[in-house]
Structure formats: structure tokens, C-alpha cells
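Removed from the display is one protein chain of the complex; every other protein chain stays in position.
Up next, subunit A:
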Amino acid sequence: MIRRLRKSKKDKGPSPDILMPPEGVALTLPVAGIGVRTAAQFTDIVLTSIAAVCLLVLLFTLELASPQSMAAIAVLVFFSIGVPYYVLAELAWNGQTLGKRIMKIKVVAHDGGPLSAHSLVLRNLMKEAEIFLPGTLLLTLDAASPLETTASLIWISIALLVPFRDRYRRRLGDMMAGTHVIHLPVPVLLTDLAVEKPASGADGKSFVFLSHQLDHYGAFELQTLETLLRARSTPTATAASRQTDAAIATIVEKIRKKIGYAEPVPSQDRLPFLKAFYNAQREHLEQRRLFGDRRENKHYAHTDKDI
């Protein structure tokens, strides 16, 4: 769905969500947006600041060092939660800092190859020029010096605009390092609808569909039906299920009319009917697919004529 939407919006080049690993089988890894990355950045800043303050308070209460050395240690600690923290965290956790782990996003190599230490160092060195310095400048803007203020505002807006203009939402550091940031996909294996018990009506009679009855729909309609059946199989609130009962009655009638299935379907048989239809339709479409006849949706016949 996401790919379809994207394509319709602007039709240039392949989708940015596609990453080509060395194995040559394209993977869909959705590009992380600006919002989630900003959130991860803020989480990182908050977490590291809390850790640094805790460490300093601990050292101060233990009185291990003289006040002068304490000032030096404080400077060093606050330096190390900058660029060094991000470089080491991303090296240790394979392209994730604490904030990125919480937000479930990750740095990947833009060309699909392995993530190199070089690129992690570079993208985080640039973080200083792109995020931290503009950020501190923004906090210390001074209306008294208009020239400096304009200069820093221009700088900040350039640094901010780059990721908005880029299709992969890369900031300058990402471009230099050849990386971008993606959402981590979550693998959940649902049961195969086609394996479940052979669908038959309440009277033990199974539904039979003829080949010409299965020529009306394509993959899109099949997968929509799949989504509906899966939603039915999960336990839901009664109100929602009553609503879908009415919807399912309508769907069954529509399918019956479209494919010309003469026999009426009693209300208790509606779900088994849909499951049986799903199985038969999927087997039919997959078989057509093996013969090179890909039916993306119900308009497959018309699109063929147009071309």
C-alpha cells in the first residue's frame, strides 16, 4: 500500500524504501522520517545528559578529586557524551544508539553493503556541525548583532532543509558517509489461511468453484479478502464483529453476483464460503501466475488491451 501511494505521488525512480543487498534480492526497508529521528536524537541527548550528571554527582559526593580537577572532569565528561558517544554506540550496537534502539530505527549502508566503521565515524562527526552547533546557536541567538543572527539562521536552515529535500531523508553527514536510516521491520508469521481446515458448509457439503467463476478477481482483491478473514479470526469486541457481520453479508452477496454462483449461501455458512472462495481463488491465481499471467487486480483484462 505504501509503495502504491508513493508511486502515485511522484513517479521518479525506484521507491526509496528498496534496499539491494549483495545477494541481489531487493528488500523493503522503510526510510525513517524526520520526526522519529528527531525523537531518537532528543532521547539520546536526555539519556546521556542524565547519565553524565549522575556520574558527576557521584564523583562529587565521593570527593575523589579536588574541585579544580572536578571542573576538568566535568568538561571531559560533557565532551564525551557528544560525538564520541554516538560513534562508539553505533559501532557497538550495529548502527543504533540508545535513542535509536528505543525508537526502533537503524543506520544502514545506502548501497546495501556492510556498514563500515568509517561511515559511522564520519556521519557522527558531521553531527557536530549539523545538529549540535546549530542547536546551541539557536539557543544563544542575540538580537543585538543582526549580521551574526542572519548568518546563523541561514546556516541552521541549510542544515535543516537538506534532509527535507532528500528522498531518503539523509542529512549531510549521511550523504558523506553513504548511509541512511530505516525502520526496523518486525517479522510476525501468521497462520496460512489455506492450510486451515477444509472449508465446508454446515450441512457438510463443500463449496465448488468452476474455473470461469475464478476469472473475475486479481491479486489485490484476493489480498483484501485475506485481510478481512484475518481480522475475523482474531478475537475482537462484539460491536466491531456485529458490524463486520453486516459487511460480510454484503461481500458474500457481491461475490456471488459477480462470479455467478447460483446457490444461495445461508447466514451460518458465509464465513466458510469466503474461506473456500479464498482457497480456490488463490490456487487459481497462483497457477495462472506460474504460466506468466500476473493478474494484479480485477482490471487485468483491460490493462492488457491498453498495452
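Everything below uses one rule, namely that contacts are C-beta pairs under 8 Å (C-beta built on N, C-alpha and C of every residue); 3 or more make two chains touch, one makes a residue touch a chain; residues count from 1.
Note that contacts and distances are computed from a predicted model.
Of the names listed as "Cation acetate symporter", "Putative membrane protein SpoIIM required for sporulation", "Deoxyribose-phosphate aldolase" or "Glutathione ABC transporter permease GsiC", the one that matches the UniProt record for the absent chain is "Putative membrane protein SpoIIM required for sporulation". The chain omitted from view is touched by exactly one of A:Ser15, A:Thr43, A:Thr149 or A:Gln223, namely A:Gln223. Shown as candidates are A:Ala89, A:Leu115 or A:Leu214; the residue that touches the absent chain is A:Leu115. Touching the chain that is not shown, out of A:Leu62, A:Leu147 or A:Val188: A:Val188 (per the contact rule at the top). Touch with the chain omitted from the figure is made, among A:Ala89, A:Met103, A:Ala177 or A:Val265, by A:Ala177. For subunit A, the list of residues touching the undisplayed chain reads 19, 21-23, 25, 27-29, 68-69, 71-73, 75-76, 79, 88, 91, 94-95, 106, 108-109, 113-118, 120-122, 125-126, 128-130, 133, 155, 158, 170, 172, 175-178, 184-190, 192-195, 198, 219, 222-223, 226-227, 230, 279, 282-283, 285-287, 289-290.
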